[in-house]
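Other chains dropped; remaining ones untouched in position.
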Amino acid sequence: MLPLVILIAALALGGYFLARGRALASAQGDSRNLHSLPSYYGYNAVMSVAVPALLVLSIWLLVQPMLVQSSVVEMIPAGAVPEGSSVNLLMSDVRRLADGLDAAVSAGVISAEDAADLSAADDLRAWLAEQGVAIGGDISPEVLGAAQAFRDMTARGNFWRNIIVDLIALAGLLIVLRETNAEFRARNRVESGIKALLILAASLAILTTVGIVLSMLFETINFFNLHPWTDFFFGSSWAPNFRGDSDLSILPLLWGTLYISFIALLVAVPIGLFAAIYLSEYAGPKVRATAKPLLEILAGIPTIVYGLFALLTVGPFLVQVFGRGDEGLLGVEWMSGATSVLTAGLVMGIMLIPFVSSLSDDIINAVPQSLRDGSFGLGATHSETIRQVVIPAALPGIVGAVLLAASRAIGETMIVVLGAGAIARISGNPLEAMTTITTRIVSQLTGDSDFASPETLVAFALGLTLFVLTLGLNVLALYIVRKYREQYE
Amino acid sequence: AAARDQVQVAGSSTVLPYASIVAEAFGENFDFPTPVVESGGSSAGLKRFCEGVGENTIDIANASRQIKDAEVAVCAENGVTDIIEVRVGYDGIVFASDIDGNTFEFTPTDWYKALSAKVVVDGEVTTNPYTTWDQVNPAFPAQPIQAFIPGTKHGTREVFEEKVILAGCEETGDLEAFAEAAGGDEKAAEKECISLRTDGKSVDIDGDYTETLARIESNQDGIGVFGLAFYENNTDKLQVATMGGVEPTTESIASGDYPVSRPLFFYVKKAHIGVIPGLKEYAEFFVADEVAGPDGPLAEYGLVSDPELAETQSVVADETVLGNGS
Amino acid sequence: MKDNRYSESDVTTQPVKIAARSVQVYYGDSHAIRDVDIDINDKTVTAFIGPSGCGKSTFLRCINRMNDTIDAARVTGDIRIDGEDIYDKRVDPVQLRAKVGMVFQKPNPFPKSIYDNVAYGPRIHGLARNKSDLDEIVEQALRRGAIWNEVKDRLHSPGTGLSGGQQQRLCIARAVATEPEVLLMDEPCSALDPIATAQVEELIDELRQNYSVVIVTHSMQQAARVSQKTAFFHLGNLVEYGDTDDIFTRPKDPRTESYITGRIG
Amino acid sequence: MSDIPNPAAPITDPRGASLLVQDGRTKRRNAAEGRFKLYGIVAITIGLLMLLTLLFTIVSRGTGAFQQTFVTLSVPLLEDKLDKNGNRDLEEIKKVSTFGYAPLLKAAFETKVEDTGIETELKSKAMADILSKDAAAQLRDHVLANPELIGSVVEFEFLTNSRVDGYLKGRVTRESIANDKNISAEQLDLVDALVADGSLAKRFNLDFITGADASDARPEAAGMGVAMIGSFAMMLVVLVLALPIGVAASIYLEEFAPKNWITDIIEVNISNLAAVPSIVFGILGLAVFINYMHLPNSAPLVGGLVLTLMTLPTIIISTRASLKSVPPSIRDAALGVGASKMQSVFHHVLPLAAPGILTGTIIGLAQALGETAPLLLIGMVGFIASNPPESIAEGLMSPNSAMPAQIYEWAKRADPAFYERAWGGIIILLVFLISMNAIAVLLRRRFERRW
């Protein structure tokens, strides 16, 4: 396969120069008479040679093994499949054996003809083990025969594959050379190609979404078959239980999610925004060049570290402040444990700082200087300029950064597990422990209880509901951003 | 896809340490590659186990509980019919508190009274009024009740509910009182016993024992539930409490004196034996005397070895599958 | 070419408002303003003329310390307004710029509504007691910027959606709205048609009654029409400075003469 | 936040006032200015302080992992234990499992005690217990590699077990082992004697950086190396896929897409994907890449693909934000000289947006590098002690873990020695991250400009 790819690459490369040369020749060697830059004719050739050929190749690569497999499977008599096993498993032995023979042939231990003539009588398993190929069980004649047929068919398939793909590449080359002339709109062709790629990239988001929804939808339906949806959406308590009959309501979890995210944003947005403003507007180049990447490290520290930090450092500190009674700093007794909404929110906020600061900094930096000049010229102070001219101009981008941070806050798990406690409840007191949807997804999915029980399946329902919910929030955000967007210049 | 060479195991994080000790020794002593042992929980492991037969599915699922009928059914639906169940030993469950704190000698009654949502006081069912341990049992110090118990997703929780809370409920006679109140419904009464208080005195830990330990470190009044092996590796930070007067050790658990323990299992896909190199060898090695026996590395690490190990060995050797009378 | 429509009675008798001594400006290594000395009078319109790139904008930006915002720019020398050194440490550039307003060469409306563009200055300087006050100020400024009629129906649409000349007048209105004592205008009429130009020139003359106005222009006619004093810059030097009449009719320096008669650029 | 001066405040007419003295209003505004700037400084200081605290925590807890305690012993390779028939047949020597090597270690200790005259009450088994469980494996490997050595006495440097190591590092004290059945005071006496003798010492342990994971019974032998390769392979996949796809998608959405409901749907979808919990991407990866496409379990390729999907929204959102901030006049200028839309984007807009794109990439990669949850479902978390891969393809396809997963695993294990290794692993992860960032930061600086 590798030689084939190299050949296509060579054809493409050759096509580049041929098409380019041909275009130039048709323009009497003067690139100015061409519709497009000469290199575009080259790229067009590369595209026409490589894209169809690689497309066919990849389809072939997907289809051939299936075809070979199914025809080999047909060769295996039903009686050859040991009881309790499946043809599928037998096939993996076949493949392993075929691979082993390939390895032996390419190592020169055995000639290709001999490999095709081997009989099961020889102690193949031991012999293969010597060649470094491990086979699970003893080799039956059926398996050996199938392996040989497998090799044979694969070899034939590969042969035709090479020929056909080469022909397609060649045809692409010829066609492209024929249409190459001075008037040919090579640039438009290449750009359409690129645009197709861009569209493909953008649609990946849709595919991912479809994938996510599909991978959760069926289990969610299963869940609702086992558990009343009214309890899930409108119940008030979350209390999973082994013996079934659990209370599984999303509301307390949702409350915790929103509350913790809110506190995290309350920390991250002002700090991040002010840091961004300071970095892009006040700080000297040296400070900026050091402080910004340093802050970015905050985004890269594994969240489990933040979790431990919350549990072991921030939590006890908060207890010291709010919960030690007369021994404490405030002399109040509001907080009983180290884990609370505030603990998790504060620490998560720290993690989110760079999400807001770095991106906003880049965006603020991109606001044209002439706008600042205009404001300074009116006698505005630097901070007035920033607040009233620069930030509004950068607002669409900043909103994007904040949304990103909010998204991260909603999706974060580890910090909440360790920092927020695991008690599902609806309460306004930030010093109490609560929990979030994501942590419940993880724990319901990784636990001990029966995977077909509502206690496990609820994870999928939670995931899907969160998905739909954030979708709603995003639609709302899009609407708001649209409404307040200001375009400058 | 190229043929897979190594055994793939997934499942319980409780079994993981033992499985990894075995996998490591297996890799060292055999010519097969070291098996890959994933964690992710019994449930997740069994789910993947039951996804079907074939190279892209796992060969073994570790579990800290027995496979459920519903799961066997799903397995069968997907073509995973022959499952070999292997019990590797027992996991002791201990109660431990901060090394510098008070010492406790518990009985199930104490735990029941401390954690149940409702208790019977003076013949009346009331919301649990106790806030310190001395209210539960005058022998205890006046330490605030703060328990870190496994979350409801852990098999350990089930054992804890069965063997501690429910036992305590029975001992105190509250079970009867509840049954009476529920009009003789035993089930409802049991449920009443094991529904725990939600006022923050009892905190569910969904993570691992390290999390429980960290919480005790950040709250000295806390008493947590741990695995025996975990406790034995952290004796410098934790002191263990007795239960019913028995101190938890591998011996007292193996002999059945210490009441709170649970069996650990792994499940092998019979169809993969003979196909995946080293699968059977791994399973046999796991339950071999020199590994899982009372002097083997597993016991040394904290596994309570199975007194009926020989039987288990023959199950593996004969590839006896579930449901075939064994 | 002489076409000074307005009285120029008391130009020379006006006190000095801005006094610059041996001002030098560098952009990195390049020396953009060389040793400029100039006295700019109060209640006078002073025109800066000279070929493109000679340093008019640069010098203008020295007067309200706008050059502070360009990293590469370095200013030395001494500039005094009302006798106070504006590069003194104690001087707050913000207060200075409130006193010395500026209209930039390239119109730079804020990405806000037309109303907010004009109201911005009065707001930050607290010139309006209440909303209707502010409305009044905005309308007045837009009228003086000769753009009121065109925008009065779309005060709340964005200032960036205006035509080039409209943007320029908007920027003039914005500068005027803060009532500065000195107004620096960098080619305020470059994108304006003759009528609008005349209106702006009228504004300038009106401003002169109370303030000092410095205007950069490429139009000799305009300089002659609106200014009482003219300074001619060439290659970063202030070549000649004097009464507009004198500069245009009896230039002393041969370079000035060449420029005015259209021989150097 | 708005402190537009209160319009009701008395109007001060600055006319004629001196510039050298600030009037009241200016003073107030300057105070506001000072405060504003202070907020910025405070914000940065908070951020940096937090970073410092975290780094300090990490470093102070993790540096110990880079050192390990070793003991030097002369081991008699007894022929009657290793090769009973004396024919040096490798197959027969292989039959002796690691358990069979324990007597050699005991013997080695006996000789040691005799030779150096250390006095101890301990049985030879208890003495050998201060060694790592890894010692037997090390010994066996060496014998299998050099069967001719059987019968001679060879000097080895073995790891000690984690308690002894902790004792030398101060983590384990004589008080703390009171209830510990894994080590006794007598054993510590022996350790002290060996230290005095110079045959037991702490030194830098390269294996921590290069080695593979070890089981729970021997934390001292666990290393980060293989997981590091796993992470590297995944980052390679993420970088190769997520950056170009992300940038391409953003360009399409921001520059080319017609403004219609389809585009809106895509746009909302992308922001929504950013909020999807990472474990859900694991569910997706399991369903699509493993169950549907039959890619192998535990393979970094699959991990990389899942993380790519997870990182894409971050890159797309930041890229779009920076594309948006390039002023339209630049596009106009390019179009005006006859550049195509595509050319104007690739030649002008994209370079100007590059700093923001790089920032998004840095943050996205950092996030991907530290992510554990999705790996849980595709089999990359657990005990995966494979050998280092031999080629890139093998590195992508053969089972492996990843640095955060390894750290997560270690953090859960019972022996406190793993705790130290988890923090040590975080140090390595951060070094990895910082070097990755450094490249991006350098690139970003080249693209930055203000106009």
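Each chain carries a letter (A, B, C and D) given by its place in the written order, and its residues are counted from 1.
The rule we apply is simple: a residue touches a chain if its C-beta (ideal position, glycine included) is under 8 Å from a C-beta of that chain, and two chains touch if they have at least 3 such contacts.
In this text, all values refer to a predicted model and were calculated from it rather than measured experimentally.
The displayed labels stand for chain types whose copy numbers in the whole complex of this file are A x1, B x1, C x2, D x1.
Here is the rule we use: only the chains that are shown with their structure count from here on.
Under the touch definition stated at the top, subunit B and subunit D share these contacting partners: A. Counting C-beta pairs in contact, the chain pair with the highest total is A-D.
One finds 83 Å separating the Cα centroids of subunit B and subunit C. Distance between chain centres (mean CA atoms), subunit C to subunit D: 60 Å. A separation of 19 Å divides the Cα centre of subunit A from that of subunit D. Chain contacts: subunit D has residues 4, 29-30, 33, 376-377, 411 touching two or more partner chains.
Along subunit B, residues 2, 4, 13, 31, 40, 44, 207 each make contact with two or more other chains.
If you check each pair of chains against the touch rule, the ones that pass are A-B, A-C, A-D, B-D, C-D. Note for the complex: subunit C touches subunit A at residues 64, 66, 69, 93-99, 101-104, 106, 108-112, 120-121, 124-125, 158, 160, 171, 174-175, 178, 180.
The residues of subunit C lying in touch with subunit D in their complex are 81-82, 84, 86, 88, 90-92, 94-96, 98-99, 123-131, 133-134, 181. Every residue of subunit A that touches subunit C in the complex is listed here, in rising order: 369-381, 384, 388-389, 392-393, 486-489.
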